[in-house]
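Of the protein chains in this complex, one is absent; all others appear in place.
Letters A, B, C, D and E mark the chains in the order given here, with residues in each chain numbered from 1 onward.
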Amino acid sequence: MGAVTDLVTFGETTVRLSPPRGDRLETAPSLDVRVSGPESNVAVGAARLGVDAAWLSKLPDSALGRRVVAALRGHGVRTGVAWADGDADRVGTVYDDRGANARVTAAIDDRDGSAFTTITPGELPGGVVESTDRFHTSGATLAASDRARSTALDLLATAGEAGVRRSFALRHGSRSTGEDRRNRQRGRDRNGGAEPAADIYRDAFDHVDTLFVSRHEARTVLSCEGDAVEIVHSLRTEFDLETVVLTREGAGAVAIAAGSVHEGPAIDGAHRDPDGTDDAFVAGFLAERIAGGDVSDALERGEATAAVTGRIDGGTAIVTGEEVDAVIADHDATER
Amino acid sequence: MGAVTDLVTFGETTVRLSPPRGDRLETAPSLDVRVSGPESNVAVGAARLGVDAAWLSKLPDSALGRRVVAALRGHGVRTGVAWADGDADRVGTVYDDRGANARVTAAIDDRDGSAFTTITPGELPGGVVESTDRFHTSGATLAASDRARSTALDLLATAGEAGVRRSFALRHGSRSTGEDRRNRQRGRDRNGGAEPAADIYRDAFDHVDTLFVSRHEARTVLSCEGDAVEIVHSLRTEFDLETVVLTREGAGAVAIAAGSVHEGPAIDGAHRDPDGTDDAFVAGFLAERIAGGDVSDALERGEATAAVTGRIDGGTAIVTGEEVDAVIADHDATER
Amino acid sequence: MGAVTDLVTFGETTVRLSPPRGDRLETAPSLDVRVSGPESNVAVGAARLGVDAAWLSKLPDSALGRRVVAALRGHGVRTGVAWADGDADRVGTVYDDRGANARVTAAIDDRDGSAFTTITPGELPGGVVESTDRFHTSGATLAASDRARSTALDLLATAGEAGVRRSFALRHGSRSTGEDRRNRQRGRDRNGGAEPAADIYRDAFDHVDTLFVSRHEARTVLSCEGDAVEIVHSLRTEFDLETVVLTREGAGAVAIAAGSVHEGPAIDGAHRDPDGTDDAFVAGFLAERIAGGDVSDALERGEATAAVTGRIDGGTAIVTGEEVDAVIADHDATER
Amino acid sequence: MGAVTDLVTFGETTVRLSPPRGDRLETAPSLDVRVSGPESNVAVGAARLGVDAAWLSKLPDSALGRRVVAALRGHGVRTGVAWADGDADRVGTVYDDRGANARVTAAIDDRDGSAFTTITPGELPGGVVESTDRFHTSGATLAASDRARSTALDLLATAGEAGVRRSFALRHGSRSTGEDRRNRQRGRDRNGGAEPAADIYRDAFDHVDTLFVSRHEARTVLSCEGDAVEIVHSLRTEFDLETVVLTREGAGAVAIAAGSVHEGPAIDGAHRDPDGTDDAFVAGFLAERIAGGDVSDALERGEATAAVTGRIDGGTAIVTGEEVDAVIADHDATER
Amino acid sequence: MGAVTDLVTFGETTVRLSPPRGDRLETAPSLDVRVSGPESNVAVGAARLGVDAAWLSKLPDSALGRRVVAALRGHGVRTGVAWADGDADRVGTVYDDRGANARVTAAIDDRDGSAFTTITPGELPGGVVESTDRFHTSGATLAASDRARSTALDLLATAGEAGVRRSFALRHGSRSTGEDRRNRQRGRDRNGGAEPAADIYRDAFDHVDTLFVSRHEARTVLSCEGDAVEIVHSLRTEFDLETVVLTREGAGAVAIAAGSVHEGPAIDGAHRDPDGTDDAFVAGFLAERIAGGDVSDALERGEATAAVTGRIDGGTAIVTGEEVDAVIADHDATER
Partner (left out) sequence: MGAVTDLVTFGETTVRLSPPRGDRLETAPSLDVRVSGPESNVAVGAARLGVDAAWLSKLPDSALGRRVVAALRGHGVRTGVAWADGDADRVGTVYDDRGANARVTAAIDDRDGSAFTTITPGELPGGVVESTDRFHTSGATLAASDRARSTALDLLATAGEAGVRRSFALRHGSRSTGEDRRNRQRGRDRNGGAEPAADIYRDAFDHVDTLFVSRHEARTVLSCEGDAVEIVHSLRTEFDLETVVLTREGAGAVAIAAGSVHEGPAIDGAHRDPDGTDDAFVAGFLAERIAGGDVSDALERGEATAAVTGRIDGGTAIVTGEEVDAVIADHDATER
């Protein structure tokens, strides 16, 4: 982990247990095992697109903990893990299901008491955040526990002091996470529940250059109404952000950066599994930026990465740069 | 089974063997095993929605017979089973397939000689039908065998004398059963084939308060033409029924009750597997009525229960009341 | 089917539905589908060892009926099938399970009313039995129904008049079939049950040159006690047979032929699934005889074919001549 | 749950997630889902052997909680469940693995914070324990949490006052549970860890008539050395018990009852999966006693039930009375 | 193979390894095994529709080689195989994947060095091509290797001299094969790559009566622009063909035969898996022609066969004549 990287992410990664398509959690004889987290999904997607990406977190040294690391390393992500011992030795677990709607939803959120909730900055490998180009985390991390939140803020501050560009995805029950209202409430519970959800995130905005937010989140969490362009303008002003990227389900993303508004293409993903598509969008966006692309190219690459990911079961962006390029080329050809 | 129940159903439940999605009966290396029957599907759906539901039938005391009972009990249905011994020791079996159309169809109906075809009223636990609020059976039961038919008529008469409300689903090759013409013919064969299909059912109508029928069945089996409202009026008059509920594929159900016509919403189920959706409709309808809801609410709850069930492989309504409520709320929100 | 063949077999082939290893019929979410029959198993094993083998039977023209034919043709067996229409359109079905002992046992025998039970000689392609070198059938065929029995006797007689060598496997609940007592009783029931089991088979012995029988069957069905050599002598004398082959579980087979006794090697199969091993023995034995080998070589090849088959799930001898040769070579090397 | 039952059990039932045979928890793409608990396993086994058995516990009202209940009801067990809401809404989870030895071991014990750990006597349906013939619980329940322990002691006391016979299985890392040292330590942690393991159980012994204990537990937990007969004598005296049943891996169980020593047969189970075999033993033993059998017959039936269960994956005794009888008959035949 | 057949096909058949739906080649724990080839797919489809069809090819005598033959024989195709020994003992392999688009694409074409690439006319059974009614091969065979190409041309010439009707499917990266540009390039490589793709096929056109070509192939390979009718006219003239059949994705096929243009219906297949649908079209077309149908009927039957095949995973047309008839009847009913 000592090497200089392009992108460092920080957050909890869970084991997700999912019934096979067509079956339900209550009756499925077996559950598919996958590894997913808002920040590690970004790291995997970016690494697969050529970025030298790393992920920082805390896990128990168990078969499930090792499984999380193996999955990420297999996709080329460097891992900087604080291995828990003693009390906090759970891996956070999420059970998927399909119920009142056709989408996969996180039916049971069983992350309480996970090793990650006990994380402190001192447990993580030193010097990693300072020596990267970009740092990324999400609202799910802030909501995980008080310790997770203060560690995230600490890392954001450290990165900022080192001149590292910092991005943040709100990830507060977005379309991609499939987290329903019940889980969002629980997210608040994990944080104590005293302060409104938005307040948890506002502290982070002080340390952030780029914010990724869905239109639904902008409205329900940040109480920001209007059309897409109005929202990005308003959020940029309110939180003094350099870049705001607003994703819209079924429509292209809109970004404001350096005062200019950019609109990305709406690439039809015919989504098979929406879990992870927002993370894939972030991965594609950051990969393009790291490769030197401009914001418009980044929007396009983000949408294309999300489109490919939406065709795969599970939240991991098992994509290649060639495939993403092909989606972009196809889309361009069709539009003309 | 001695306890007073909300709903008692009576009919044959079969083992259904289905190739995995994308494969065919002729080549699939393994077949999924499920348990399904027009009346037990109703009992399961109703029980899951909070109804104290029971199911009466006859089965052999074999691994497959016990499997049928275990599946129903697991969903909370009380079972009153006449355990067959001696000659008639088959469980009726149905093999599913996907062939000339994309739907699951009952490719092979292997129910002849099943234990259920030998059932007589005296074999069933006594006093059950008299001490329930509602009794439900279907045309598939009447067509199973002469014994099954006379047992069903006997139970309907007994229930009627005890003042129990009686409902009947025609289930003669409806959209939900996926039974094709060949199987319908065979259904007639099982009954002897001498009298026209409709005549089998007419005797039952004398004992029935509520009839569930699909538009297709109304036309092809009961020779009743016209639009939905005309059909329910006409059937109500012809058979002197209190309530007639007409389901329409891709459109909402229409009911006539106490002289008033009610139209239910068309809730898009994006059906993954149509098997069992009509039974789920009946379950939702009856559950709402038992809970004190009016006919309009019952139509809505029926459609919503069918919509959730259509997303699940197999005919069982593995739903919760919360999920059905969410579908209704979603639909209401969208319509407004 | 017009071509001259080395071996023609006649009998019922069923669809066998088996829970995956470690699970039970009452709870397995899916069942493996295989095709098995005492005579078609012999035809498959022989065909895979280079014999030009055929199988005669009756099946419904359904997905399951076609599946039976496809499985046998895939292994190189020619099929002469009377396709049933009308009433008798079931494929016989057998459900496997593992219960009171570790072996696979036929938990549910659901063959009543199968198309095969309605077979008559006139439905089969003509001239086939007369133009082969060897004809083979089994006691399971005689016990299937009166029609099956008289068809088998008719074919045996026809073959005998044409100078065809005829073999017969008792297959009355042998170790390999895994059929338990309950199923044996049922076998009798299918035949009417009036006459003792042995009498069903004695008629056939008049038409048979070679009898395959297990030690267990010799004792329980044919009431023949003594050691292996005494049994083969006694059976040969009692039924005036040219050759008697006695298989012994865990020990080599013993044969009497042309007055000489031959003892086969005991080849350890470390049996994973005993279903079909006796059929594989017969296949290996007949293949060697057809290839011109003597009785001792045939015993060895039979045991080796059974040993390979015992390592495979299901009753089909998915073997190659090379593999069987290798088993024989290994055994010879070890013995020396 | 109001009806009078033969047997009431009380304890935690977990979801067990197991890699398919031959794979490991760290790499298996899917995990088999089963439901298991020391007391519910006893209830299932007894119910399948004809006992009217019930199980008391606490679960969250989630898909996994409902799954636990459905599994038990499917086997005929009556369930009296306190449905948790609010904070304690986890189902206890155990991950299986095969590692340093060939047996399934509970690799990850993820039961902390389960709904069951918050149970209090007042949450359970009233009058159940008083109106049964026998009550059964285990040491695993005492070790689950302080609340679970005091609830268990409360139920034992209530049962005792009502004259109900009470049995107790130590289940402290027995051969059947496959729980290794690490999990045993954790069991202590859940209880606070202050007092030695044995002391947790001694309080319960005051309320118990029959103790089931393995030889290994007798030595390591109760510090009781000697041969089997010495151990049962010594435990009976030390804890003033009416009956002590000592199970021995690979050898028959030994019991002392009313001053007489009985030795059960050693029935070879060729165990495929040892999980649940000790619970199956208890189920068989109690079923025989409830049916009026004496202690010797109960030992035999216990061993036979364990032998059948050992051949099935998972801890559930998916057996029938006929199969257990057949195992006993086979064993008797062999022994003679 | 000596018997007179309706249709003889010649070409390479590969083992196709496919990740389960929703998974990717890079991560799937297991791969489904299927057998597919442009010519054997035609033979299977035709055989299932009642045609006496044969397939000529070369394979190694290995488990995979035997598997190919077993699959085809199981569907009723006669096989005339040159069994390779010595050096060229590979079965050509193709790995499927879903990537930049939702369709199955041949991600890895691993056919180089297969036994088929070494084929010579003398290795095939003699007299087969001369004694059939129709002979069919494809451009994929011409592109496989120089030897495959010259063998195909030799067989076409022999068939022509014997008055056999000869058809040819271009199959150069059609919609049905899902072969992308990379594989098409490789197809050229296998041929040496010196001459343009079209030139490989032109030699064959001299020996062909009927050409099947997709609109995409007509444009990109044969440089033929215009609307469908213009294309079939132009190709017929340029290559002096009797019949040209142009398939159009999402639209009906268009044929010119004996100077008349015929337009087939567009039957919506709601394609689950496009692999093999073009082959199924050819099978249906030829089966209808062999049965005496005219070109319009053949177009309809081709489209219907493709529609059923598109609902099944894999390229094999596991259809029955009844199912295809039902699709045609349904389509006719809807159109009216």
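Everything below uses one rule, namely that a contact is a pair of C-beta atoms (placed from the backbone, for glycine too) under 8 Å apart; a residue touches a chain by one contact, two chains touch by 3 or more.
All values reported here derive from a predicted model rather than from experimental measurement.
Considering the full assembly, A:75 is the residue among A:16, A:58 or A:75 that touches the omitted chain. Across E:7, E:70 or E:208, the residue that sits in touch with the chain not pictured is E:70. Only one residue in the set D:24, D:147 or D:233 touches the chain that does not appear here, and it is D:24. The chain not shown here touches subunit A at positions 70-71, 73-76.
Contact between subunit D and the absent chain runs through residues 21-24, 26-27, 98-102.
Within subunit E, the residues in touch with the undisplayed chain are 17, 24-33, 62-64, 66-67, 70, 90, 93, 95, 97, 107-108, 110, 112-113.
In this section, only the chains that are shown with their structure count from here on.
Same interface as A-D, judged by over half of the contact pairs sharing residue numbers, among the pairs B-C, B-E or A-E: B-C. The pair with more inter-chain C-beta contacts, choosing from B-D and A-B, is A-B. Each chain gets one centre point, the mean of its Cα atoms, and the points for subunit C and subunit D are 45 Å apart. A straight line joining the Cα centres of subunit C and subunit E is 40 Å long.
Multi-chain contact residues of subunit A (touching two or more other chains): 21, 24, 26-27, 29.
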